[in-house]
Structures are given as structure tokens and as C-alpha cells.
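A single protein chain has been omitted from the complex, and every remaining protein chain is retained in its original position.
A and B label the chains in the order they appear, each numbered from 1.
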Amino acid sequence: MASPAIRFDRLGQVFDTRSGRTEALRDVSFEVARHEFVAILGPSGCGKSTLLRLIAGLLRPTSGSVEVFGLRVGEPRDDIGIVFQKPTLLPWATVEDNVDFPARHKRGRVSPEERERAAALLRMVGLEGFAKRLPDELSGGMQQRVGIARALLMDPDILLMDEPFSALDALTREVMGFDLLRIFAERPKTVVFITHSVSEAALLADRVLVMTGRPGSVLTDVVVPVGRPRGPETANEKAIHDLSAYLRSFLLQKAA
Amino acid sequence: MSLRATLTSFALASSLIAAPALAADKVIFQLDWLPGGDKAPIYVCIHDGFCRDAGLNVTIASGRGSTDAISRLAAGSADVGVADIGALLAAKANENVKVTAIFSEFNKGPHALYVIKSGRIGSMADLKGKTIATSPFTSSNFYLPLVLKDKGVESSDVKLIKAEPGSLGPMLMAGNVDGIVAWMTDLTRYRNQGKEAGKEIVVLPWSAAGLELYSASLIANDDFLAKRPEVAKRFVEAYKKSIEFAKAEPAKAAAAVKAIVAEISTEDVEGSLNDTLPLIFNEVTDKDGLGVFEPARLAETWRRVSAAQSIDPAKFDPEKAVTRHFIPAK
Partner (left out) sequence: MTSVPTYAASSSKRQPKAMTDPVAGASPFFRRLATAPGMATLGSLIAVVILWELTARIFAIPSYLLPTPSSVIQSFSSIGYDRWFVHVWATLRVAMIGYALSIVIAIPLAILMLRSPFLSRTLYPLLVVVQSTPVVAVAPIIIVSLGAGDAPRVVITCLITFFPLVVSTATGLAATPPELIELSRSLRAPAWREITQIRLPFAVPYIFSALKISITLAVIGAVVAEFCASEAGVGYFIQFSTSMFRLPQAWAGLIVLAAMSLALFQLVLFAQKSLFPWSLPKKD
């Protein structure tokens, strides 16, 4: 039996800040299977982003452990890609240079294969023909697509997405969600996707973890009872509606 | 011109340039301020050949006040220069700087009060209850209380305003103040300013009010004097000749300054030089000779300087600040 892609075991995280100790996460345990899409839903400040930074190896746990493919996370790994809330592109670099930036940054050069893969990724995210443009010339949605292409350049097994669509308008956000479904149908990945949008979580994910804080902990873990492939029509399915309604009322109850 | 004549003149010209250049001793001359008519002798020395004839190759460095000039001479960045002997005496008394006065140029202080004719001040004794302006850093400020005291005026009875040197003239012309403290060397320039404003300017020299002082003197670095005494001797001789030339031919002396300092106007230089000459040639010069440090007058200078700077007069012997070894015999 292969080990899960990600495994949190009774993880606790405490930060020492100027105003004292803050307990960000307490007793967090869950697993994410390979090629599973898990959405993490919760209010602001419940430590969702901390979870991602722990997986990425940018942070050491205070207690408990995080494993990726059966190995304890000690330092950043090569097989993880990150998409941030804001696109955070390099404003001086063209779109294609932004996409192959991870290679240039890690090794100081970009191989011909990586350059080809960057072009293919740009096609996949619908930005062919924009390769020579600067980020400023692109809309917010297009910039975030560049961010997604950049995260996929090194062909990671795991993709961490930290509220990637929260800065976009509602319509663009929906379109981006469906594009994401298409991309992962083409190229399955293990995805941890943080969001505060209940419907986005229900529509995109295989499983939804609901967190609350502080300290953040997993309250409930719900499987989305809808198969794949999914598309725009999926949004109208009753199961999605019911799940969204359930999650929304659950969150409201907890918030009250 | 024939070929032979050309060659001859060429040979003559090159020998004129080359011969002294081979033997010329390099000397850096430090001014205590920017170029001007009051500094004409050193320009005469260079431009009219007195320095060259003495086998000297002199370059001029401008300064920013006597203290600045003395510290640069002490640091060895210049060999010999001109600065106020009062500043030298104070510097020697406070911290034994390695420089010595070798020749007296002004045997009267240039300090004066400028007033407008038909104004409320006719002499220094009239200053009680008046407002006068001075520049913040001039050495005249030290002597002002002494002159006032001599004339029976309390310093506290005179309102003293400090202002940037360039604004003193305008303040006087505009009637903001009753008088301004400035140097005799600027007499022509203030008179011209007065003309433009339709006012007549009167100057009250403090030497006439009883302030007996040596002032601008040639001051040299002690190392220079010890290692190149012959050069120093030749320089002082050439400088003395230049002063005498400036007295005899003020227009040519002004032209010498203009030739080296292109930014200057000849009339300004000539005016300033004519204002300066009475500080060099006067009844004291007639009695003692040019360049001489007469012991009694030197002692009197130190008495005034020490009083002005609040230094114990017994702390220092002014004879230690001068050497008469380099003054040319008559």
C-alpha cells in the first residue's frame, strides 16, 4: 500500500510574536491521497496558509509531523508547486520568462525542454500569443494563469494553491475554476486548495476539509459525492447545491 | 621675418622659458581668502616675473579665512602664505602650531566701521544705543569690544546683528542698521554700492580709534623654513619687490591679478588694491621699514589679541611666533 501524498499527524504550530505566543494550529491530522483534490475551507486567520507552508517545507512544525510521500518534511522539496493569492509575477519579465523563472532561478539557466514545457503550459492556460507581453499588459485573471503555469513548470506532483482566485471578479473566478478542472483532467495532480468560497470548494474538490480557528483545527472532512470529469453543468447538480448548503450552514453555525 | 631671425627669437624665447624652469623651486602660496585686489602682490610676483627672476615657480591656493590658511600651512599642504598674525598668535598660544610669521604686510589692522554720511554716527564714541551689523566669522568681532571700551562705550549698549557678509552693504544702504563692521580693503566696493543707492559712505578705521596692530603677514610652514631657508629668503625678497611694484604701478598690478583670475573685474581689483595700500605703506612703515616686526608693536598686537580672545597674555611670548631672519636688509 503506497503512502499518502500528504499526511498530517497531530500537528501543532505555535508562533512567538511581539505580542506573545500565538497558537495557530492544534492537533491537526488528515491525509491527502495521490492525485486527490482537497479543498480547505475556513474563515480568515484559521491557519490555512500555515498548513501550506508546512507542506512546502517553508516552516518547521512545533509538534507532530507532516509527511510528503512517506517522508517527514524537513526542507523545501522539488516536487511541490505553489500558486499564491496574488499572481506576484516579476513586472520586468515577459510572460514566458515569468513561467520559466523557477528554472532560471534554481539553476541559473533554462533548458530547451523547459522552454518547450513553458510554451505548452501557456497554451494550456490559454495564453498562447501572450508570451512576449509584460504582466502589466494582462488582466488579473490572465496574470493568475501565468502564476499557475509558473507553478507547473517543474512538473510537481503536488500543487499548493492559496486562495488563488480570491482577488478576481466573480465571473473571471468561475471561468478560472472550470479551466482548473480542465487542466487537472489533462494532467492529474495532488492539489491542496485553500478558499473561503463554499461553492468553489464543492465544485472543484474531491474532499472538503472545514477548519475553524484559532487555534485552527479540522472540524469536519466531507467527500464531494460527484464524479469526474466535471464541467460548467456540474455547478447545477443537486448534490453540489446540497453540499454547498450544508457547508454554508455548518460554517455559519460555527461562526455564531 | 627671415629664417635666421625666427630661429634666433625662438632660441631666445625657449632659453627664457627653459632656463628658470630648470632651476625653479616649487612653492605653494596659501591665500587666507579668495583672490582679490588686496592679494595683488603675489599675482604681481608671478605675472610680472619677480618670482621667476628669483628662481621660483609659485602656485596659489585660495583659502577660507586666516584659521583655514594657518591650518593648511601647518598641515604642509602649502609652504608659505598670507594670514592675520592675530590668528597666528592665538593659534600658537593655544596649541603650538608649526608655522612662523616671517614678514609683516599690513602693519595696521583692516578693521573698520562703515556708516552713512549725515547719519547718526560720526565716530566710534557715538555707538552707544545704536544698531550695527557684522558678519559672523570675521576677526573684527574680537576687537570690537576693545575699541568700544577705549572709547568709553559699553558693549551691552550696542546692538550687534550678525549677517551674511554679502548682505551687510544692502542692510546699511536700506537703513536697517546704523553701521556695519567691515574691512578697509572693501572701501571702494562699499562706496560704489552707496553710489548706486544714492548714499555717501564714510569709513571709521579702528586704527584711528587707537587699535595698534600688525595684521596680514607672510606665514610659513616651519619645515619649509628649516629645509629650504634659501628658497624662503628668495621668496620674501621677490614678494617685497612685488609689493613695491604694486605701490608704484597699481594699474599694472591690477592687470596682473586680472591676467591670472579671469573672473575678476580690473576696476574692482584696482579699487581694492588702492584701499589696501595704506595698510601696507603708512607712518609705521616710514618709521620701521617694510616687513618689519617692531618688538613694541608686536607686543602691543599680542596685548590686544590676548585681550580679545581672553587668553592670559603671560602664557605666550609673541616673539616666538615670528622670525626676522628672512626680512630682506634695506
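Convention: a contact is a pair of C-beta atoms (placed from the backbone, for glycine too) under 8 Å apart; a residue touches a chain by one contact, two chains touch by 3 or more.
Here the structure is a predicted model, which is why all the values come from computation and not from measurement.
Between the chain not shown and the residues A:Pro102, A:Gly141 or A:Gly216, the one that touches is A:Pro102. Listed residues B:Gly55, B:Gly81, B:Gly169 or B:Pro250: the one in touch with the omitted chain is B:Gly169.
When the omitted chain is restored, the residue from A:Ile6, A:Ala39, A:Ile82 or A:Val125 that touches it is A:Ile82. Mapped onto subunit B, contacts with the missing chain fall at residues 33-36, 60-62, 64, 68, 71-72, 75, 77, 165-166, 169-170, 173, 186, 189, 192-193, 196-197, 262-265, 268. In the full complex, subunit A contacts the hidden chain through residues 53, 56-58, 75-76, 78, 80, 82, 84-86, 88, 90-92, 101-102, 104-106, 108, 134, 136.
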